[in-house]
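Selected chains only, in their assembly positions.
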Amino acid sequence: MDSFCVSVWDSVWDYDTPRILIIKNKTVGVVNRFIQCIIIAYIIGWVLVWEKGYQEFDSPTASVTSKVKGIAFTNSSLLEEHLWDPADYVIPPQEESAFFVMTNVIVTRNQVQGLCPELPSRASRCKSDSDCTAGYHDSQSNGVLTGKCSKGVKTCEMYGWCPVENDAVIPNPAILEEAENFTVLIKNSITFPKFQFSKRNILSSANASYLKVCRFHQKNDPTCPIFILGDMVRDAGENFQELSVQGGVMGILIKWNCNLDRPASECFPVYKFRRLDKGTNEALSPGYNFRFAKYNINEKGKQTRTLYKAYGIRFIIDVFGKAGKFNIIPTLINVGSGLALLGMATIVCDIIALNILKKKHHYEELKFKSIKDGELALLEEGS
Amino acid sequence: MDSFCVSVWDSVWDYDTPRILIIKNKTVGVVNRFIQCIIIAYIIGWVLVWEKGYQEFDSPTASVTSKVKGIAFTNSSLLEEHLWDPADYVIPPQEESAFFVMTNVIVTRNQVQGLCPELPSRASRCKSDSDCTAGYHDSQSNGVLTGKCSKGVKTCEMYGWCPVENDAVIPNPAILEEAENFTVLIKNSITFPKFQFSKRNILSSANASYLKVCRFHQKNDPTCPIFILGDMVRDAGENFQELSVQGGVMGILIKWNCNLDRPASECFPVYKFRRLDKGTNEALSPGYNFRFAKYNINEKGKQTRTLYKAYGIRFIIDVFGKAGKFNIIPTLINVGSGLALLGMATIVCDIIALNILKKKHHYEELKFKSIKDGELALLEEGS
């Protein structure tokens, strides 16, 4: 018993290493080194250098606020003379990581609840009261039919907000086409929680007077946080005047790719612009618009409203990126699993040596030692 | 020195391959092949076919806009006759990837800042002025107490928006129960940036007249982008009439799982609906509501407001999914790390062959060659 324990204890400290056959053949040797070189190049070049496998990574948490500036004076036949400022055309006044600038609008003033003729459509055209079903309405209706046929316009009478909005013709050019020159200040703070690293897109090199005059330009001033709407749309390869008529959705992509092994000043945002509401079949249901109303009480104490069908550009700000910093754990894991790939070279070379080379049978004999259960007695002398 | 270099150079092109013992034993042979088959089946079936390990993947960036349509006519005892259209019941008029439809409402008209009695509560009930502390208010208060006790209602007088809203009774059935028939057009564009692939949920097979009449149905018309609110709620297993009284939060999940090795027309969205504000203990603080006000200036130049406590359904649209396309790098990595698993078979079979089989000692003798430091001299003849 005692001697058994000693032998177990001894064998704990044994070191097992595979017995190796060295084949001194140029063909398979070259193939072997070639595959090993590819794998090592992959580990060093791709895993370590390109993918920075020696770093630990983190994604940013971001806060984005924006402030649009600029005024537009309109004096069209549709709207009286009016000066528009951000409180008028940014709707709603604040949003999370997004803002909407109204560029075109159809205004229907002084709507009150009451009776008026429907807009002409297949369902509402009538010759007599019998063509109009009292109480009828569908998802295209502006109100509930009363069952009467309006004499002049030959459409059914309805109860609803009157007069009805007529959006058959969209103003073109857009009413607020001056929006092209509006500017927006985007304030973006990011934090990489794992590294306790925070930064703003207003760089420390900026000062108050620079922030008043600077305008973002992809080449000349890529760090200025003030953007001209028209520039962003052009950068995305779109035409602002077209976009402003029907509206659309634009993406502002802010990428923070930071190598925190280098100085913090080398960590700064890169901006890209893209139109988001594209795809196949764009002619169908194009653009972006929504309706909102401003409510009032008139002198008779009745609620009135001014209905706006607002066309415009919705800018969605998307902050993404990653920060990397040296860490020993991912380094070891990546190198280790890379080294495990080196076994691939042996698999490929064994196939070559044992199946393709002329002396394959010799290699086979030397590499393998075969043992059949029936032959065991004859092999007592060991390897 | 010269010959040393030659020998190093020669050994660079050596090929090292492990020497193998072949055990011709059915038991362990079958186990070995069985484990290898499982691993190969796992690599091919799970890694390559199921998880599509031969593809590179990307997540979509999405743009979602929505437009609700439908009208509701109400003539309840609480509210005068009123026709509601989207500008009235969608609040705010636009949101990012979400929309809110008001289904129930408590309206308090013509509030002005002034003095009036508080709502009855433990803190506000009084018998005399001494029960009311001037200036007192807590988070449940509607205003600041003046220190007087209102005679008629026996609650403390306060300064605030008067008259006070009374939300003790929620209208049931909901005032806008017709919202069940409202429709919403959801426009969703996605881009897989890595593959420069964009698509809309309005498929190229659609045309303008189809888009006017189609309604989404999980089986009959799963690609129509127009949804009936009631259908979505039913699909999620909820009851619209109940939900419309107290309000709630619904999720619209749009899944884009695209295999870009196949034609683009096979890449289309799948819609699912789910109620989001569920969990244990639902009776407590149920539903979804918020207050907002419409402000006016009255004839005396004083600000008045109409306070709305809006109950309704908030729909949150969540776009997710992934696109895959063949790429050689992930293919190699997945096959490589799969092959590394084949080593598992040897580990298991060694345990069986060397510990369980009858002839384990013979195998051991043949597999292993032992060398003790003290015995080295005797072994000069090599392997």
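Labels for the chains are A and B, by order of writing; each one numbers its residues from 1.
To be clear about the criterion, contacts are C-beta pairs under 8 Å (C-beta built on N, C-alpha and C of every residue); 3 or more make two chains touch, one makes a residue touch a chain.
The structure displayed is predicted, hence computed values, not measured ones.
Asker: How many copies make up the whole complex, given 2 shown?
Answerer: My count for the entire complex in this file is 3 copies.
Heads up, the rule we're going with is that only the chains that are shown with their structure count from here on.
Asker: Determine how many degrees of rotation, between 0 and 180 and to the nearest 5, align the Cα atoms of chain A with the equivalent atoms in chain B.
Answerer: Superposing chain A on chain B takes a rotation of 120 degrees, nearest 5.
Asker: Go ahead and note the Å separation of the Cα centroids belonging to chain A and chain B.
Answerer: Distance between chain centres: 16 Å.
Asker: In the complex formed with chain B, which residues of chain A make contact?
Answerer: 14, 16, 18-26, 28-33, 91-92, 95-98, 100, 113, 137, 139-144, 159-161, 249, 251, 274, 276-282, 284-285, 288, 290-293, 295-297, 299, 305, 307, 314, 316, 318, 337, 340-341, 343-344, 346-347, 349-350, 353, 366-373, 376, 379, 382-383
Asker: Considering the complex alone, what residue numbers of chain B touch chain A?
Answerer: Listed in rising order, the residues of chain B that touch chain A are 10, 12-25, 61-63, 65, 67, 69-71, 73, 81-83, 85-88, 92-94, 96, 181-183, 185, 187, 189-191, 198-200, 202-204, 206-208, 211-212, 264, 294, 296, 298-299, 304, 336-337, 339-340, 343, 359, 362-363, 365-366, 368-370, 383.
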